[in-house]
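A single protein chain has been removed from this complex, and every other one stays in its place.
Chains: A, B and C, in written order; residue numbering restarts at 1 for each.
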């Protein structure tokens, strides 16, 4: 069976363009207290005029507005979404239902501890499970994304060093690392030293050993790294870093490769973050909310962000000892709704299920790798775990780039892989299938990739001119950046 | 802005074709009582072997299966759905939420009356509101659709006549009536006499007067009728029918035209049905469930189906007097979930809102009529209310039929109107816009119709070859009927 | 009014196009004499908050299975509903569209219903199934009408063990046709008396109706019934109200039934105060053109691609009018979808496992009730117990312990006023089952 067919979609203008006075989508009960004129309550000078430009539409129009727009998105429920490093797995419907239980969703964060024991138990149990899974001693669920988890972790590293006498100056980061790593290090007040990768796609231990001085606060390692390769020299690395008083931070974005097989805590990692929106199935929401818990070893526990939840007898309590903590990262407890979903997922999968899904994620990636390695250039022959990075080297000879291949995949009905990342591979195509999809779906993806490779050689314009099957053809990103139009306004509106 | 663009859709095979042993989408707790072997409970002869052919798929596959299939449907949230006689109005989200409240959705129908007072109140209040709206004296919410409402009504008519001495033999039905009318009359044991329409698209009163004998049990009238025309001679008709001892049944499918403007109870109607899934915004669900309450005047109240709800003091009670009732139509109380939604809708709109929406529904239909009457043949010049029926007479000269026009509308991104109904108009195109959509949407529909009319004259193959923009081209209905394939089976499966 | 999208300004422009001054004029064809002159006696519009509060208040006046352990069955069953069902049917693509009259824009609905028909065939082991009927009771009524049409005979044989409300609905449907009903006795086992059936079955018999598991929970000897029917030239109609039983019990098709109808509510549809439910209807290939209701069939488009359409329309009211096989138009489409999602979720293993759990948990209660059981025949998940107090009074006591008891049979059978019909499903807590048994058997224990 073909994968795609052509169909019509419906266009939809901006909500502001649909607005006209006299329509409305809201309903409120009448004011149920006495109606004091505003002037008697406020200084008229403090009162605004109407919100100029705000839309006025009916509920019917709103629903069709968003319904139509929704159909312009590709998404996980439609099919495989092999965006490398993002772990686009299935987002269970049960998670969504549980997170919406009124007794959970409608609770105020500043309730007395006695009045939110259910929520505190949710936080506590997830903390515990994540400790189990990572082999670490403490967890804080406050960071709202991987990047904030990194910031937390590096701040903890810094606090530790300060406690030892001085913060030190540098953070070592492999050149294959995600951009958030150096950015987070900088926000924590560190300078970044980049460590090259070796011929196998791993961190160059030689160079690491050279750069690892007493001025280095920590190494930020991604494991498996962004090539999908496990840093097999981890023990040696650990030795080097720790011998010189440094610590190791692990970017746990790729934790989906490891569950039940290996624990960062057993390999010398001092602190790490996880992405609940990757490994633990919470939805990406078109860009968030996510959640990036930070986990650490005993020596760093005092520095964890506060508050966290402890069990005291039968009750759950918010930690009150802030003496060494790096402080708060969120006005309340982070993206609690994601915590609920992740806990629901872990309980559903159970320990054995989590291990099995890491296994299948790794199998799927390796299956794709094996089926594609005759068609796409594999920059490193090192075995990989949950994802595989190809390059456009073969296709490039005919002028076809990674961007072209990505866009052409759209015509085949797939979301493209992550492209041009990691930076150490020219024209990287980073494929992460996850464990969710069927072999039929994987095969269909592989077949599309092979077909595109063929087209690149035989009919390259089909590829360089892609996509032609989506709502729009390629978008002009240069114009967007040069002449930014970041909001609608009646005059700039060129599209009506 | 254009209305449509082309996009890719994803194909999806039958669920049976995705099945393979070892996949599953369910989870059940372990058996929590002692595990007695089945042979000790049942006669092994009564136990089946596995359900041959039953699917085995994962939850992920199920979700993408239905998600993909869903994208092949046109629906109300996407845009105007001018299917005449079906009143495809917006289905409020609030209705859906209310109907899912656990305290309402999770109640057993055989609970003691004391334990379901909330539900009984819902039934009672809707009965009351429908009495108000129709000007009738009694309502039963049991019928599950318009057709069952008709059956109930005609059975009541029969019961009445039996009580008067004899059931009589005939039911008069205008030739413009919906097919369910004669079918229901037959099921109630009557023979049908068809009454022609006059030159204005109304029932021919002359002929009616002739056919209305003492052997006629009732007239089944649709008002406004399926042309969207109000039966203005209703008082005269009422006189004729009642004078000869007959009753009048009104098919209330078109009640969306009348709310707040006129009540069947004030025009001589003795019994009618409403369609909650039309006028009262409950969703059509791709074919149901609907709800077709029957309402009647005092003289017919004793014959209403049972049970119904009465108020006794502060409490609600199920009626127990079945002595004259036509009996039950449903194992419980009909499609209660639709009753909840309809009540929610009426409370939201309020009396004034309901009137306003009938007004807008009629305005929209007349606006479309005015804009289209130069382009399509209008078989009757009589003013119409909530819908308008054109024919393909003009386009037919170029070989373009109503079916072609309907299919071509698909390419313009619209669901077609009802076609070839009512039967009294050759090549009928029955357009009912409802009150829901914006003027922009109505104009876009009108523009598409005009464009198609143009194409019919200038480039008729575009029309006769339509649709080309949908998932499939025209389907072979003759083959489907001649060689019926009504279920998948491994051998008949020609599509893998 | 948030459900309207026309502004006053637009109204004016539209009226101009329409050529009238005021919108009221559009109603001029309604004679003044029958116009409504006063405003409707219906309250002012209520806001979303107010409406929600109102219904939440009503919900609190009900006793619902999210808060109570319930032993009520009798045609509506409290089963587990996988979360994904609501996710699927909450897609507006499925729930806001009409009957798929335009197949090119409705392939999603059509394929889903085709799958539903197939699933019902597989489960019943029959050859064809329709796209749904209103509920189990009207499905039975339609089956009976079909049998009368097919056999051109007029007698129906109906056992006492048929759900009394099903019988009533059937009676309503046949009331004015030339049809006679013959009652069929029960044996002590709670099953149809086959000897009586044999005597009753004459050559004027159109059909024999048999429910299994029957209203009292007992599994009927369908094979014997269909054998006797064949001999008499009557059609056998098997009714199933507890559809989960089909996951374990021999399917009626294998037992040579001619028509199998029933209630699909157990398959993913909330108890919902009894509706919307799902009538299913399956029969033999040879009878398909006499089947009531919509049917989806497979075909091809003009380019040879597989697609689905509503078919065999010549049976239906919109083509055949008074000669149609039924008057049904709107059916229970979305419930059929729920059922299809449910069955596809459970699949081959799950439906069996679920049925077994029902059997075994009911048996757990059965064993504890011992000689209080009224019938000796094997049961699936329902059973009748004899009480030594007023069943209603027992229920009142149970309620105080968070238990909704069984159905007092006196409501339907005056001679059974000391009996109660109990249902146990996978949802019941074993502790509550035990407690129920204790109270019913009066081995009172301090709770």
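Quick note on the criterion: a residue touches a chain if its C-beta (ideal position, glycine included) is under 8 Å from a C-beta of that chain, and two chains touch if they have at least 3 such contacts.
These numbers come from a predicted model, not from an experiment.
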Selected residue (touches chain absent from view) among C:17, C:49 or C:319:
C:49
Could you tell which one of A:53, A:196 or A:399 touches the chain left off the display?
A:53
Hey, which subunit C residues sit against the chain that's not shown?
48-49, 80, 82-83, 87, 90-91, 427
For subunit B, the residues touching the chain missing from this view
20-29, 57-61, 63, 67, 93-94, 96-97
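Here is the rule we use: only the chains that are shown with their structure count from here on.
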Of all the other chains, whose mean CA position lies farthest from subunit B?
A
Whole-Å separation of chain centres (CA-atom averages), subunit A against subunit C:
46
I'd like to verify one number: the distance from the centre of subunit B to the centre of subunit C, where each centre is the average of its C-alpha atoms, in whole angstrom.
20
At least two other chains touched by the same residue of subunit C: list those residues.
3-7, 10, 45-46, 48, 84, 86-87, 92
In subunit A, residues with contacts to at least two other chains:
23, 27, 58-61, 63, 67, 93
